[in-house]
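The complex appears here minus one protein chain, its other protein chains still in place.
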Amino acid sequence: MTWEIFNAIGTIAFAISGAIVALEEEYDILGVYVLGMVTAFGGGAIRNLLIGVPVSALWDQGLLFLMAILVITVVFLFPLRALKQWKRWGTFTDAIGLSTFAILGALYAAEMNHPLSATIIAALLTGSGGGMLRDVLAGRKPVVLREDIYGLWAMLAGLLIGVGAVNQTWGLYVLFVAIVILRMMTVHYKWRLPHRTIKQQEDVSV
Amino acid sequence: MTWEIFNAIGTIAFAISGAIVALEEEYDILGVYVLGMVTAFGGGAIRNLLIGVPVSALWDQGLLFLMAILVITVVFLFPLRALKQWKRWGTFTDAIGLSTFAILGALYAAEMNHPLSATIIAALLTGSGGGMLRDVLAGRKPVVLREDIYGLWAMLAGLLIGVGAVNQTWGLYVLFVAIVILRMMTVHYKWRLPHRTIKQQEDVSV
Partner (left out) sequence: MTWEIFNAIGTIAFAISGAIVALEEEYDILGVYVLGMVTAFGGGAIRNLLIGVPVSALWDQGLLFLMAILVITVVFLFPLRALKQWKRWGTFTDAIGLSTFAILGALYAAEMNHPLSATIIAALLTGSGGGMLRDVLAGRKPVVLREDIYGLWAMLAGLLIGVGAVNQTWGLYVLFVAIVILRMMTVHYKWRLPHRTIKQQEDVSV
């Protein structure tokens, strides 16, 4: 039951996030739906693929499909003025999606007795996979690769679940809330991971 | 038998479409072949992945591979003047590919007793998946997300097959022709889906 609720929240959050990006890119209404759906279900599809669950398990979520379509419709019809305030809400719903999917990805991987590294990577890719697909399809550089501390919190969830530090329902709820708060604090206080650059030369990479 | 013919037409149409985009992007001859093949077989691969058919079923289509390679070679060798007239033919072959793959995707999904939503989405993603891969690999924003009414016709095919309104061979042929005509009319009369924009602020999405 925990899982279903988590999954529904994350799916809706990512559907909204994808729909908003599509609006920003001036995609038409179908593009808004497609990008919303891809963002909402892409992370789960990548997770299923990576940990060995049939990707077609996606289709058992009829109710989630309907919810995602509904919420995308709401975004599309929303007053423009309200959407401009999206920044705050977008960060929040996205944080919920990140937290949810990271935990779910880690739980799936842990349950299948994959090694710790797999659990951490599954958490990272499940949490950020939908957003990566969204950004690639919108012609953007994936936000998870370039900005703020995003994937790190997903990996933290993967680590804690992978080593067995969190394995009970209430523990998962606490972890869920903690990841959301950490992500919101990251945005609010503009925490950054270290990064360094090498000047891009004519043709450095091959 | 119907399926094989549909599949061959769509595969060739998309192979041409991918090869042309590669030429436009100044990719070398290998890039032309790769993009042609990815466009031709990518939609089917995504479909297989999503509806639970092994992706490796791809390799049973030796004849289709040969046909795609042949047609890409023809495109590469074609007189420049002729290619410039591609716009008209490109739209037409692409419409055939869209219609074919949408119908096939819907049939596959319906046959596996997936729910209606899955059938519709399978039609959409099969019809436009190859083109999406093509555009992403060419560094473009996927045309299905941004322009004209494209995916909508694929979804219409999915809907009609999903609810069982079309299920006989002759009905599929009629649907095939109808989708092609609708897509061509879309281009000719410049039908658009509604779209709206939110001005892109500094950093709206996360």
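Which chain is which? They are A and B, in the order written, and residues in each are numbered from 1.
Just so it is clear, a residue touches a chain if its C-beta (ideal position, glycine included) is under 8 Å from a C-beta of that chain, and two chains touch if they have at least 3 such contacts.
Small disclaimer: the values here were computed from a predicted structure and weren't measured.
Q: For the chain left off this view, which of A:72, A:121, A:160 or A:182 is in contact with it?
A: A:121
Q: Looking beyond the chains shown, say which of B:9, B:58 or B:159 touches the absent one.
A: Within the whole complex, the residue contacting the unshown chain is B:58.
Q: Thinking of the whole complex, not just what is shown, which of A:22, A:104, A:144 or A:187 touches the missing chain?
A: Among A:22, A:104, A:144 or A:187, only A:144 touches the chain that is not shown.
Q: Where does chain B touch the missing chain, residue by residue?
A: Interface residues of chain B facing the absent chain: 17, 20-32, 34-35, 37, 45, 49, 54-56, 58-59, 62, 65-66, 76, 80, 83-84, 86-87, 90-91, 94-95, 136-139, 143, 187.
Q: Which chain A residues touch the hidden chain?
A: 49-52, 109, 112, 114-115, 117-118, 121, 124, 132, 136, 139-142, 144-152, 155, 192-201, 203-206
Criterion: only the chains that are shown with their structure count from here on.
Q: What is the distance in Å between the mean C-alpha positions of chain A and chain B?
A: 28
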